[in-house]
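Following this message is one structure expressed as structure tokens.
A protein chain is absent from this complex, but the other protein chains hold their places.
For chain A:
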Amino acid sequence: MSLLEIRNLSVTFDTASGPFRAVDGVDVSVDAREILSIVGESGSGKSVSMLALMGLLPDTATVTADVMRFDGQDLKTMSKRAKRSIIGREVAMIFQEPMSSLNPCFTVEFQISEMLRKHTDLDRSARRKRAIELMEAVGIPSPEKRLGTFPHQLSGGMSQRVMIAMATSCRPKLLIADEPTTALDVTIQAQILDLLKELCADNNMALVLITHDMGVVAQMADRVQVQYAGQKVEEQNVNPLFADPHHPYTAALLSALPERATARGHLPSIRGVVPGQFDRPPGCLFEPRCSFAVASCRRGAKRQGADLGHALCNRPLINGVPADEKVEA
């Protein structure tokens, strides 16, 4: 049984101009100790689906799901209070902007030990000791001296390390990292990613890594879930996905990687943008930007089987060619 299982998750925001569906029938499942990467452009609903799981969305959001289960516990029927005892302790989250994610008014020690105070029975001195341990584990030099520092005295990389120390303080079974390195320097990015991987292995922790960076996916993930405009369009293990993407969107994302571009010529890009609230296509949401689209795509897209990466596509690609063309050939 998987550690986290979400089925048919939808999130709708009440906006001034009517309802906006940010997440549309997404399934997510994560096994224990697994690293799942959720990939997609801005606006593909990858952060929103995880924020919905954590219960961190504003009141204007309506969350519905058929199944939302964590470690055998049904999150859907659980009281808010009971859910708060899981959030932070068993599922923790780190965010994109480490500098603004720490509270500027409190010291590092306060913010780390607050988590321990909420979820453990440790006394004051034990919490301090554990905070030092945690800071050491995330690679903060001379942690005793850093306990009393305020967030504005830390660099972005250090702030993210503090966030990670905080998030892992109760040894969660699942850590959700929402674009943890987007705001950081490239050299720091690699360090933070290595740290996350190491912590997963040491603590038997599963990781959901939300990113738009295929390079990060290749380095980190066991399994990849590609999202587009609030829908899951493909899901595969990392190696097969890079070797043979089945959804045209995944294929386009991969071919837009600078590493894959040919020495001469343009870096391919995906023309157009993710559809917004008012220009949602009637059929397949990727159809207007898809170079393989046919007339039937305007009426809807079919979910393919596991052998084709659960691709939400009428013409899933096999080795870069739509499957139906191959049949004809």
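Here is the rule we use: a residue touches a chain if its C-beta (ideal position, glycine included) is under 8 Å from a C-beta of that chain, and two chains touch if they have at least 3 such contacts; residues count from 1.
We adopt the following convention: contacts and distances are computed from a predicted model.
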Which of "Acetyl-CoA acetyltransferase", "ABC transporter permease subunit", "histidine kinase" or "Proline reductase cluster protein PrdD" matches, in UniProt, the chain that is not displayed: "ABC transporter permease subunit"
Residue among A:Lys118, A:Arg171, A:Lys197 or A:His212 touching the omitted chain: A:Lys118
Of A:Thr15, A:Ser42 or A:Ser100, the one touching the omitted chain in the full complex: A:Ser100
Listed residues A:Ile35, A:Ala65, A:Ile87 or A:Ile192, member touching the removed chain: A:Ile87
Positions on chain A contacted by the hidden chain, ascending: 54-56, 81, 83-89, 92-93, 95, 97, 100-106, 114-115, 118-119, 150, 152, 163, 166
